[in-house]
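For this depiction, one protein chain was excluded, whereas all remaining protein chains were kept in their positions.
As written, the chains take the letters A, B and C, and residue 1 is the first residue of each chain.
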Amino acid sequence: MDFTIGCTLRYQVEAPTPFVFNLEAARLPRQRIVSETLTTSPDLGQPDRFDAPESGNRFIRYVVPAGEFQIDYRAQIALDPLMLDPTGVTEIPGGSLPMEVLTYLNASRYCQSDRLNRFANRQFGGGGPTGHQRVTAICNWIRDNVDYQAGTSDALTSAYDTLGDRAGVCRDFAHLAITLCRAVGIPARYISAYAWQLSPPDFHAVFEAFLHGPGGGAWYLFDPTRMAALDGLVRIGAGRDAADVAFCSIYGGAQAQPPSVWINGPTPNPIRTTQAVSTQAP
Amino acid sequence: MDFTIGCTLRYQVEAPTPFVFNLEAARLPRQRIVSETLTTSPDLGQPDRFDAPESGNRFIRYVVPAGEFQIDYRAQIALDPLMLDPTGVTEIPGGSLPMEVLTYLNASRYCQSDRLNRFANRQFGGGGPTGHQRVTAICNWIRDNVDYQAGTSDALTSAYDTLGDRAGVCRDFAHLAITLCRAVGIPARYISAYAWQLSPPDFHAVFEAFLHGPGGGAWYLFDPTRMAALDGLVRIGAGRDAADVAFCSIYGGAQAQPPSVWINGPTPNPIRTTQAVSTQAP
Amino acid sequence: MDFTIGCTLRYQVEAPTPFVFNLEAARLPRQRIVSETLTTSPDLGQPDRFDAPESGNRFIRYVVPAGEFQIDYRAQIALDPLMLDPTGVTEIPGGSLPMEVLTYLNASRYCQSDRLNRFANRQFGGGGPTGHQRVTAICNWIRDNVDYQAGTSDALTSAYDTLGDRAGVCRDFAHLAITLCRAVGIPARYISAYAWQLSPPDFHAVFEAFLHGPGGGAWYLFDPTRMAALDGLVRIGAGRDAADVAFCSIYGGAQAQPPSVWINGPTPNPIRTTQAVSTQAP
Partner (left out) sequence: MDFTIGCTLRYQVEAPTPFVFNLEAARLPRQRIVSETLTTSPDLGQPDRFDAPESGNRFIRYVVPAGEFQIDYRAQIALDPLMLDPTGVTEIPGGSLPMEVLTYLNASRYCQSDRLNRFANRQFGGGGPTGHQRVTAICNWIRDNVDYQAGTSDALTSAYDTLGDRAGVCRDFAHLAITLCRAVGIPARYISAYAWQLSPPDFHAVFEAFLHGPGGGAWYLFDPTRMAALDGLVRIGAGRDAADVAFCSIYGGAQAQPPSVWINGPTPNPIRTTQAVSTQAP
């Protein structure tokens, strides 16, 4: 399936200031960039670039002069997600996980899996479903027990807060799901994405869990908000939590306007599948 | 300078359980492993190994059978730390930092630099010293305002807690210092180490800040507890915070005995230097 | 039913220090003090006394000289709790509650009913049982979702912590139950007591909710730990939370030994009743 995606970001900058963006589509086994363009106004030439070795996140840096600044990204993406019967997607015991994945069992800034360990294991521990179905059970519990409501959380809100406050947005839903997965021994990481038919349009936050499918271990996508089709997600970045995949980090002072984000989908449309979905599996 | 280091860890394991250790000395430009041995009882053969690409941390994994388990590590280390006049070690603006270092400006589980941003900039922001001397000012403030006291914190304690509670141990001192550095724009990371003459002997926690010396950007060592000589630290692991460099992670149930940790130093002895110290600079 | 109760508390005091105790049985409509004695060693004579007008709590104060200090209390208590069919014990709407009771709807130190408002109303709000049965549903939920486990909490632990951590002791169970009651509009307060057959013997913490029975509004007893018989509780103090009813507050430095607390019950024994119980109703 082919998607066209893009965003326009605008800033008022007070003095020369470094900006780091992570808004370009990721290069993945099943997510191919057909074409893409990145332009800035004023034209600042080629940015510094860094592709993180672990996640593949594509970071770019400009030192932006004082004044108005605009960055435009657009791309055509060919997405071919693997879609599987979830009952065949199982858990991998700690002794068999690839060792480079173990870091996604660690607690992180917004995902205090150390502190929520007892709750997670009481609620989703032994006896219930395992594998892909256990992660789905976690997503279902969040949907049933947390209100999706703009304005109830902010950039400092963590999974521990969300479990107590029972309200949040996509970022908070992802953080809580990641936290509960890690606490029961399933590696999980935060994903930022362009999401087909997300309403209102914006950058979206979902997550991936590392599970075992027919071809071996791979990262599988989940959206605990149920707002996006899993086969309509164009990945931007992956990280331990939102601290790793900000679409824009400003090392100084600037005024931002709300981002303009868009995605146009294919025919036939993505579907709200209940299958196991991965853009990383071979 | 040559050091001999080692540790013995003992566990009582209930059922076959994966253990991941990070207790071997790191391989660094100025920290050379002359020899080392790793043995377990019962003998479990060669462990799974993973050297993290970003940090160089050396992770090893065993699946330990039920019963008593003991692991012994000992090594001879040649340490040749760079020691410099701190007034020549300066800060690097965000636009010039190596992009792979930017991740060490992010908030992490125990280092909420996003939340302590205002305090850090009020206390250590513009007007005071910069570079190595600014990091020293942060360490001095912590020593003057936080009590070093065993039993006042636990594995869940974060820098935000320590700022309020004003008590902690080496781990907490490092977390708070890292947090304050990041909040004022200096990349900082958590270091676990064997520390010469640490009393009582144990694994020690210090931190590194990324600064600019004569040869370019490099990680410089700091110990806000002032309990160890900076030129007597044998590095084990580096990470965003303690979540990344546990000396032992157990994916299951086991009883641990207190670790036995030791280090023997050279003649002449390490000194409690006030110079800038790096084991990573070329 | 007649009970004999008592406690012995021992301290090592460094310098003359004020101690405030709240360990004597309360005087209530259905809890009569047949006899009581209070002695100290050394003999410090009559203490300062203050019976709080709102709660009836009996506070006593000594300025204790340096050295060893011991206080002994023993009393004979006639308890005649009202016991009712809980289905007839109903809620009182906010417009009809006695105004002096409204303070027990406020958030307090360990009972953040403001913050847990959304959770409480999602879980125990409209549609479920009301009145005494709603409070019982709250107690049942806590028993089913929180582990009673010594050592998992401390003097700083609050209801918000306990909801996240899912473990605690009697004090934490009471705090969480009080918080959830207040958040759904039921006044609730913390009760310290001598508890018949509590194992191991200690001061116990339970709570009261203000509900409407046959004789009008009154405070009804609940024990979310299910460790004590409600008709075997000899009340000491009532307050918003544990901050108000410490059995001993020391305004200075002293070493305390573990308290010795005892209660001997009547024949026939108290029962683990499921009836609504009040020692305050007329």
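Everything that follows uses one rule, which is that a residue touches a chain if its C-beta (ideal position, glycine included) is under 8 Å from a C-beta of that chain, and two chains touch if they have at least 3 such contacts.
No experiment lies behind these values; they were computed from the predicted model shown.
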{"item": "Among the chains presented, those that the missing one touches", "value": "B, C"}
{"item": "Option touching the unshown chain, where C:39, C:70, C:87 or C:106 are the choices", "value": "C:106"}
{"item": "Residues from chain C at the interface with the omitted partner, ascending", "value": "16, 18, 20, 48-50, 52-54, 59, 61, 63, 93-95, 99-100, 102-103, 105-109, 111-112, 114-115, 155-156, 185, 243-244, 249, 251-252"}
{"item": "Missing-partner contacts on chain B, residue numbers", "value": "115-116, 118-119, 122, 145, 147, 160, 163-167"}
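In this text, only the chains that are shown with their structure count from here on.
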{"item": "Pair of chains joined by the greatest number of C-beta pairs in contact", "value": "A-B"}
{"item": "Mean-CA-position distance for chain C and chain B (Å)", "value": "46"}
{"item": "Computed distance of Cα centres, chain B from chain A, in Å", "value": "30"}
{"item": "Contacts with 2+ other chains: residues of chain A", "value": "115"}
